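Right, I'll just put the structure down here and ask away after.
Apart from one protein chain that is not included, each protein chain of the complex appears where it belongs.
When the chains are written out, they are named A, B and C in that same order, and each has its own residue count from 1.
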Amino acid sequence: MTMSGAPVHEVLGVACAWLLIGALGLLRPASVDWTTRFLYPAGAVAGLALAAIALSAIFQPAASVVLPLGLPDLPFHVRLDALSAFFLLLLGAVSAGVSIYACGYFRQAQGTSLGLVCLYFHVFLASMALVMVADDAYFFMVSWETMALSSFFLVTVDHDHAEIRKAGYLYLLIAHLGAIAILLCFGALQAGTGDYTFEHMRALQPSASWATAAFLLALVGFGAKAGIVPLHVWLPEAHPAAPSPVSALLSGVMLKTAIYGLIRVTFDLIGSPLWWWGVLALALGLVSALGGIVFAAVQIDMKRLLAYSSIENIGLIFAGLGLTIIFHGFGMGALAALALTATLFHCLNHAVYKSLLFLCTGSVLHATRERSLGRLGGLIRRMPWVAWCALIGTIAIAGLPPSNGFASEWLLLQAFLFTPGLPHGYLNMLVPVAAASVALTAALSGYVMVKFFGVVFLGQHREARLAEAQEAGVWERTGLAWLAAACIFLGLVPATAIGLLGPITRALTGHGIGNLAQGWLFLAPINAERASYSPLLVFAVTSLLVAVAWLAVRAFYHGRACRAAAWGCGFPDQNARMQDTAEGFGQPVRHVFEPFFRLEQHEPAPDDANPRFSSSAEDRLWYWIYLPIARAVAYLTALVTLLQRGRISVYLAYSFVTLLALLLFIR
Amino acid sequence: MPAEMLLLLVSPLAGGLALALVGHRPRAAEVNAAFSTTTFAAAAALVTRVVADGPFDAFHRQFFVDPLNVFLVALTAFVGMTTALFSRPYMRVERQHGRVSDGGMRLYHSMYQTFTFTMLLVLTTNNLGIMWVAMEAATLTTVLLVALYRTHASLEAAWKYFILCGVGIAQALLGTILVYFASEKILGAGTGALLWTQLDSVKGRLEPGIISIAFVFLLVGYGTKVGLVPLHNWLPDAHAEGPTPVSAVLSGLLLNVALYALIRFKVITDGALDRPFASHLLIGFGLLSVAVAALFLSRQRDVKRMFAYSSIEHMGLITFAFGLGGPVASFAGLLHMTMHSLTKSAIFFAVGHATQKAGTQFMADIRGLIRLSPTVGWGLTLGTVAILGLPPFGVFASEFLILTQAIAQAPWAAPILLASLGISFAAIFGKVQPMVFGEASVARLPHRPALLPVFAHLLLVLMFGLYMPPYLAGWYRQAAALIG
Amino acid sequence: MISLSGVAAQFTELALAVLLAPLLTGWVNKCRAWLQNRSAPPLLQPYRALNKLFQKEVVLAHNASPLFRGAPYLIFGCLCAAAAIVPTLGTDLPLNAAADAIALVGLLALARMFIALAGMDIGTAFGTLGARREMLVGFLAEPALLMVLFTASLISSSTSLTTIVDTLAHREFVIYPSMAFAGVAFTMVSLAENARIPVDNPATHLELTMIHEAMVLEYSGRHLAMIEWAASLKLFVYSCLGLVLFFPFGIAGGSDWLGIVLALPALLAKLAAGGAALALIEMLLAKMRIFRAPEFLGTAFLLAVLAMLVHVLLER
Partner (left out) sequence: MLQHYGPQLVNLLAAVMLLLAFAMLAQRRIMSLINLFAAQGFTLFLSTILVASLTGQAHLYGSALLTLALKVLALPWILHRLIRRLNVKWDVETLLNIPTTMLFGIVLVILAFNLASPLSLLAGTVTKSTLGIALACVLLSFLMMITRSKAVPQVIGFLAMENGLFFAATGAVYGMPMVIEFGIALDVLVAMLILGIFFFQIRERFDSLDTRHLERLKDQ
């Protein structure tokens, strides 16, 4: 336990600063200026500071401190190592953008006073930071549940609507169940010694069975938080319910804390994962990825769509993690490092572009009070800033070059291409299939994002009042620009970001990836001969070609253009209703992936006075898993209430029988 | 006999007698609070004394104080005080609404003090016989308190409470007799043979056969008062139908004290038997209580009844912890005792105000508290969050220890606990959330709610979750060592 | 490292692709005409059409956004870049270090996305309809193509196209059964991707059946020209890719000028044959309903995955 950790103290300082800022929010809970002029900007500065600290801390040796708080035998242990630092960097960088954006967003109170929202917001940030530096089970759980609780209050900020309350309830319930599972996992790891420090858990070498139990519990617990299928049901409810900056944090950062936790437990605390755990994680991940994106394709609420796409991305991350575990389990350290790099890099990218997109939906929501894709459209002309930022996010999330999303998916696919080397007959045949489904998912996300961007920003206004939509304010635009810039940076020079991951992979898998040999320009995980990719060059060449083409056309011909009504095959009266709706855009996917859905369609009869068409595609799992559980519990409760029928003789009989039973039992 | 101890016992007794005469006067509530405060002061003094010069006994070893009971004494006196503070405005409003007569007020105040006295007597006495007598007396006083409203429901509840606990306590007496039967062979006849300290010193030589039977009777007897399933049936009725302060002290104190008595005998039994007989029984009953209570929760419509069931659940959890045994689990059990009584009484305070505002105990009719009276709303919310075991409140600390120990020592119990806690969370939170948030339905009350007790408790609970003063931890450790 | 000759080779290939692409289209049309025994349009007809379009004035819809105006150039750029990646003459291409097979697929997808967005921009019924269908084709064709490329890269244990060519063409000759599956899959994919029968009909203007045409309905003048050019580039790229994967012979190893000079006629011959084959296929098949397209492409996808499995099973 080295006490030489300046960064640790600084991280704690930032966390305290956030808590303080939150508390200050209660001073003048009703004042808009107080929160948006001072507190949120201060929070953003703290976020930047955190990012800077974390950046410096990644390459420093792990340092830890002990706080004079906590349980008597278990003070709060805090430790900052490369892994924590990386996720703190993620948190700081994203939260900075979101906080700036929040200055413009939280301007009128809905249901909850602004000061209270400010408190929740910053407690949420602080608790996430603490989760990532906690070094004993108790502190971890305290921060973890505080995170869940504060985010619950954030989700239900506008608690007048019953469905929002319901969403928050479902979220907190699943989060709590997950937390109990994590808690039990730590219980399994401390093995009855009563020593809950991670230090001690690292030292212990659990038996295979205990390790497996711990891993499975962790998988359930963290999977519930990450929204992995089948524990994902809360996610598409909670994300739309929350205010957009909160959705951005939930999806961008909080889901990543679950990934952090799983990595921490699997590679750090348990230490020696078994390969088949990886298969489990891989399978779950792929199912989530495919399921998530397929459901995203049929959504008609833009935030739900993004929420489902979060499930997809988390699925990809889990797949990468599973691959890491498989490689690690077979002792193929270098490949494990590659897979882990891809995983972590994808975490970072998803954090950036998903929060960017959620913030864009926030601006759209602000400008139009409208969340349903069916009533949006053509906003690129009303709010170009938001539209272009959204376009960047769209390209990134669709995994197209030269964006950061493509870079991480490229790495992931590279990792998959090595799996035929696995010393296990079935695996190396299964994994090509896995690679295929990853490719399919990536392609589908392209489909989904075209739907998202095209329906929201392109085409004609589907509602007349959209013509009055206002461009986002300067605070909001700053926040968007910050995240968009991050997307571009990570996309064009991924090598620099991946350089940060070296210490982590070395610490967890014992290997780095031979990337930096190629310099910052090229991304060559194994060697240039095998595969290399330089987004910057691709981008340069492409834009050069575009410019040349443009100039050449201007030079050889002309640049004249005139405006006229849309042609549309000469139909006399085109109107906005003739555009493809969100449902229509989802129709092919609904058609192709029919088994995924619980479809309910209502076509109008031919002789219908006012014909209506409605179709809903619901999640089967809800009917296969959750409702049966609910029914079973209801049945049990009905059974139990028979104990309490109000007749005193019966009550006496209970204690009498108990007495006799015990007396017989000891005979 | 040291002065603090004398004061500790005399103050509530005197209060009971005095208020029996003047309990109906307008300022009786203040007098009541004053007596309780005196008691708490005495308890505090006693605590400082124990911290200073360790455990001691008094009055021919008839009374004694050791870490195990001193913290319960402190807790009891404290909750007794805060509840008295809370009941000051609460009972006044009840009087104004005409739910209680003058005689009722007199009975209430006098019985409240007497009840406190019996609790403290149970805790401080060294004589297992006296302990039984005091416990019976506690039953009788609370029966009168539960029946205070004289309504159909309250009478029925009180009747059931009386019969079930009376019968139960009779079994406990038989158990006590058997213990005496076993001990008098070693210690000789006379009061000496019933002194716990004596028994503790010779427990190794007690006859296992008798002790095991005795423990069964004691378990059924005192277990009825603890509210262990399937002996719990009186508990929800009594909690729901009595005045809210009484529900608070029943949940917050009586159950603890009954469990305390059980633990005392558990120690002796474990000492006398070579097998972990008592521990297994406690684990079994604890788990059963947790599971069954959790299932009961989701069907409740009356808010006090629901929290009564949650008390059963938590008592089950504590019993389970003591059953597990070992330094960590026993520590956790004691901690959970404290946290539960603080939190649960705070919840009942908040619920009391809420029900007075809404004029009903049906949760369906209580809506949007946070709009009309944010303080009460937040009190209820935070209390619920705390009792559901969410950090950073202290209940989480103890549940954390209990669960982690459970999976390590009794892995098979872990899934049951997981399911039960999940179900109870779903039930309680799902019912409280709409009561607090959303559009409002309840009316404003003219009087200002007594918020000090609520938030004092919650602050304490919060503190325990994040930081525990070393000397407190010291007690808990020593107490846990006593329990083993 | 990047050699001058490499850069030169890169440029020649790029220029070659850009200039030859319309010719290939023209050739395919000519073959089709012959096979349908119509009187064939001249071979250079596409150039004339482009020239005509370039001279025409652009007519924009009132609500056309900058994205609509920029898209043609972007698409053109992306496909040029794609063309630059695929080795046609030599294998010493500096850009190959920058973009491998996966990046190639990415570039094609980027182009597709932009054309789809452009199709939605004006907000006419057909534009969105075409965009939707294009993306439907895309999300099935793209992974299939990726799997085909993966099969090749598993064989040559590299995703860099030049390495693939070196492995397939310049090492000792091996017959890969997996490549047979891959070949079939690739053919189906490229039919779909290039808006060919049976999935789409480049010649049709019947609104309800068209995909590619529907998206570009609103384009005119130079924009349309860029898009048409890009389309023929796409065909060219796919053809060359097919040649790289399945008939890589004749492509010069490294950058010896003689080899490249020799490679040129080989390329032309192969393209001619390929174009004829394409025309033949289009002749033999009938256009299928749009709803059948998913099955068609799903088959292609499964075949490609099968190809990988076959490789894993038999060739390791």
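Here is the rule we use: contacts are C-beta pairs under 8 Å (C-beta built on N, C-alpha and C of every residue); 3 or more make two chains touch, one makes a residue touch a chain.
These figures come from a predicted structure and were not determined experimentally.
The chain we do not see here touches A, B in the full complex. Among the residues B:A20, B:L155 or B:A440, only B:L155 touches the chain that is left out of the figure.
Here one chain is not drawn; of B:A18, B:A45 or B:A170, the residue touching it is B:A170.
From the set B:A18, B:A45 or B:A137, the residue in touch with the chain omitted from the display is B:A137, counting the whole complex. When the full complex is taken into account, the listed residue touching the unshown chain is B:A147, out of B:A147, B:L250, B:I347 or B:M435. Taking the whole complex into account, subunit A touches the unshown chain at residues 641, 644-649, 652-653, 656, 659-660, 663-664, 667. What subunit B contributes to its contact with the hidden chain is residues 127, 129-130, 132-133, 136-137, 140, 143-144, 147, 150, 152-153, 155-160, 162-163, 166-167, 170, 173-174, 177-178, 180-181, 184-185, 189-191, 194, 207, 209-210, 213, 236-237, 240-241, 296, 299-300.
As a convention for this text, only the chains that are shown with their structure count from here on.
Per-chain CA centroids place subunit A at a distance of 44 Å from subunit B.
With centres taken as mean Cα positions, subunit C sits 35 Å from subunit A.
Per-chain Cα centroids separate subunit B from subunit C by 78 Å.
Residue positions of subunit A touching 2 or more other chains: there are none. Within subunit C, no positions touching two or more other chains are listed.
Within the complex formed with subunit A, the subunit C residues making contact are 54-55, 57-67, 69, 73-74, 76-78, 80-81, 84, 95, 97-100, 102-103, 106-107, 109-110, 112-113, 116-117, 120-129, 131-133, 135-136, 138-140, 142-143, 146-147, 150, 153-154, 157-160, 163, 207, 217-218, 221-222, 226, 291, 294, 298, 301, 304-305, 308-309, 312-313, 316. Residues 159-160, 163-164, 167-168, 171, 212-213, 216-217, 219-220, 224, 229-231, 233-234, 236, 277, 281, 292, 295-296, 298-299, 326-328, 385, 388, 390-392, 396-397, 400-401, 403-409, 411, 414, 418, 421-423, 425-426, 429-430, 433-434, 437-439, 465-468, 470, 473, 476-477 of subunit B touch subunit A in their complex. By the touch rule above, subunit A contacts subunit C in their complex via residues 377-378, 380-381, 384, 391, 395, 398-401, 406, 410, 413-414, 417, 420, 428-429, 432-433, 435-436, 439-440, 442-444, 446-447, 449-451, 453-455, 458-460, 522, 528-534, 537-538, 541-543, 545-546, 549-550, 553, 556-558, 560-569, 571, 574, 576, 578-580, 584-585, 587-588, 591-592.
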